[in-house]
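The block underneath contains the structure these notes are about, expressed in structure tokens.
In this view, the complex is presented without one of its protein chains, the others remaining in place.
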Amino acid sequence: MSIPDHHQSELERLTKILEQARGVQGVSLWADAWKRLKRNKAAMFSLWILVGIVTLALLTPVLPLQSPIYQDVKNRELLPPQGESFLFDIQAYEAETTLLEKQASAVQSKDTDEYARLRLRIEEREQTHPIELYWNNPGIFVKSMIKIRLVIFGDYCFPSVFGTDKLGRDVLSRVFWGSRVSLACGFIATFVSLLIGVSYGAISGYMGGWVDNIMMRIVDVFYSIPFIFIVIFIMSFLSSPGIREPLDNYGIEQIHVFFLLIGAIYWLTMARVVRGQVISLKNEQFIEAAKTIGATRMQIVFRHLVPNVMGIVIVYLTLTIPAVIRFEAFLSFLGLGVNAPDISWGLLVNEGVQVITIVKSYWWMIVFSGMALAMTLFALNFLGDGVRDALDPKLKNK
Amino acid sequence: MNVFIFLLKRFGLMIVTVWIVFTVSFFLMRQIPGGPFNGERVLSEAVRARLEARYNLDAPISEQYFTHLYNTIQLDFGPSFKMQDFTVNEVLAQGFPVSAALGILGMVFAVTIGMTSGVISAVHRNSVYDYSFMLLATLGIAIPNFVLAAMLIVIFVFNLQLFPAAGWGDISQIILPAFCLGAPFAGYIARLTRTGMLEVLGNDYIRTAYAKGLSPGTVVLKHGLRGALLPVVSYLGPAIAGILTGSLVLERIFVIPGMGSHFIEAAIQRDYTLAMGALLTYTVLLFVMNTLVDLAYSIIDPRVRLE
Partner (left out) sequence: MEFHTDSGVVQAVNRVSFDLYPGETLGIVGESGSGKSVTNLTMMGLIAQPPGKVVGGSVKYADRELLSLNQKQWQQIRGKKISMIFQDPMTALNPFLTVEEQLVEVTMLHMGLSRTEASKHAVELLKKVGIPAAEKRIRDYPHQFSGGMRQRVMIAIAISCQPDILIADEPTTALDVTIQAQILELMKSMQEEFGTAIIFITHDLGVVASICDRVMVMYAGRKVELSTTINIFRQPRHPYTVGLLNSAPRWDQGEEELQAIDGQPPDLLDLPPGCSFNPRCQFVQDACLNETPPLFSLENEIPHQHACLRDITTLKEDV
């Protein structure tokens, strides 16, 4: 079969165009923004600090820290920062258990009564294992990380370089464990607000008309409600025994409700911002194109519109995360957020403020947890400014 | 006339909001199984019955709701659950002036410091002043006020011994809490003023002002500042809300007997009537403040029409 001449040349032409197209390196918005962000030294520095903080928080269970909750009022009450290292007694405990196990296997075939008695003791010892004592109700994952830590570092614990608190607990360890709750709250609550805000705003903006009108009126009314006070009210309500017990029975901890609650009040601005973007986008040609190939409304909203508002959403996220972390700290500081034995930075600062007396200011109780919180928020703010500048098309090419 | 209609509309919206807040918190309160006297020390049946009668808890819930609503409309929040010799009104009346003094001072501080440094930063753009002011502003925004307060107490009260640690009544006792209260907002205002000012100074009418032969000072302060004020004024609404929440913490740290400490105390102690009274007061306060801010905005910018 032969291809007619003009077809041949057409083919060549198209092949050439295709080749050229492959050669063109598209610079996406994100690559462009990343390039600009990398030039911003303050933002990059903040980014590395945050990566460090998050990594440390994630690795906390395998670090050779002291117990965050073990109390020793008699010997270790409010000790100033010091370099003396501390030892757990876990190895001795486990050695004893191992001894019992050996005894058990020795008598296993001879004396079944003695064997059952020993097994029972071993099981009891598993229940009262120091891990349960030194760490607050660790989940399976955290528990295995702690076991890894015990294998690597044994009984060794880093000295109390941040001092100890009123109950003799190690402040360094508490700051590390507290970071997990504070950061988790920041991310989970922000994610909740993101889900609600983006869906609400996108639907409202895309639907338009009376639906949009009603949805935005609702947002307006919500705006004028002082949510922070209401959250305080609800938290106090949640902590009342009559409410807390049934929730506990369902396996819902107060802290989870708390995360959701914070997330649920931070979605308003997000919804407004997304709605505005969607309205300006929905008449663009690619939406028309999607309609003509028969995309459903929901497909258009969530497959075509939402990805295109991600830029502004990310800018807003950088504002929300520090705001949420600050709010959690604020509530915990007031005693209305995270409750003992959970730990968060706000709670730690509160403990620090409470031991201030006329006679003495146990400064290490305030300074370290306060600095950790301030440094994280400071870095998040700087990074947020950097991201905003990087994604702001107005500043492009400058 | 315009203003009158605007105020009327706002008032209507406020009533709706307050009603929603009232209803939601009322039913939340009544959700607690067994009423608010559970979980404390065990009460004898007789004492409980007397208490419930005193707080009108023995009536059917709809009747309770309407009685409570009726009383609230008459600005009677009823007796406090936990401070049994006081009514909620008495507690609030005592705390309000204290909180107001603290809040106003904090706000004045935030606006003066924030605007001054913002204008200086904008006029001397990219100078040492600019960089250091903006660094301080970001610090002020990032550090939560209770962390700032705690650190300042360690420094100024214990190490330098310049201020008393806590209490109320003396000028020296109000400076530190007001500073901590205003600091984050001073930071925001400084940044807003700077950006606003830079934007305004790029406007054509600034060039016109220079072309008239006005001095740089006159140009910046007379022609520039008004435009730069707008973002600051629209930020005042959220700032006032922030000052109110900020005072919750600072009153607690500095042991100031204001409305904030009463509210937190009430929330922790589950003193629902007091908490609800404070909540409604805060709602109204925010509304009034936001309305005033909108009015101020329309005065500064003649192009804005009240809606």
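Just a few scattered comments:
Think of it as A and B in the order they're written, each chain with its own count starting at 1.
The rule we apply is simple: a residue touches a chain if its C-beta (ideal position, glycine included) is under 8 Å from a C-beta of that chain, and two chains touch if they have at least 3 such contacts.
Because the structure is predicted, anything quoted here is derived from the model rather than measured.
Touch, as defined at the top, links the missing chain to these shown chains in the whole complex: B.
Annotation: of B:21, B:209 or B:249, B:209 touches the absent chain (contact as defined above).
Of the candidate positions B:90, B:199 or B:301, contact with the hidden chain is made by B:301. In the full complex, chain B contacts the hidden chain through residues 203-205, 207-216, 218, 222-223, 226-227, 300-303.
What we mean here is this: only the chains that are shown with their structure count from here on.
Inter-chain centre distance (chain A to chain B, centres taken as mean C-alpha positions): 28 Å.
Considering their complex, residues 221, 224-226, 228-230, 232-237, 239-243, 322, 326, 329-330, 333-336, 346, 349-350, 352-353, 356, 358, 360-361, 363, 366-367, 370, 373-374, 377-378, 380-382, 385 of chain A touch chain B.
By the touch rule above, chain B contacts chain A in their complex via residues 13-14, 16-17, 20-21, 24-25, 28-29, 31-34, 38-39, 138-139, 141-144, 146-147, 149-151, 153-154, 157-158, 165, 241, 244-245, 248-249, 252-253, 263-264, 266-268, 270, 275-276, 278-279, 282-283, 286-287, 290.
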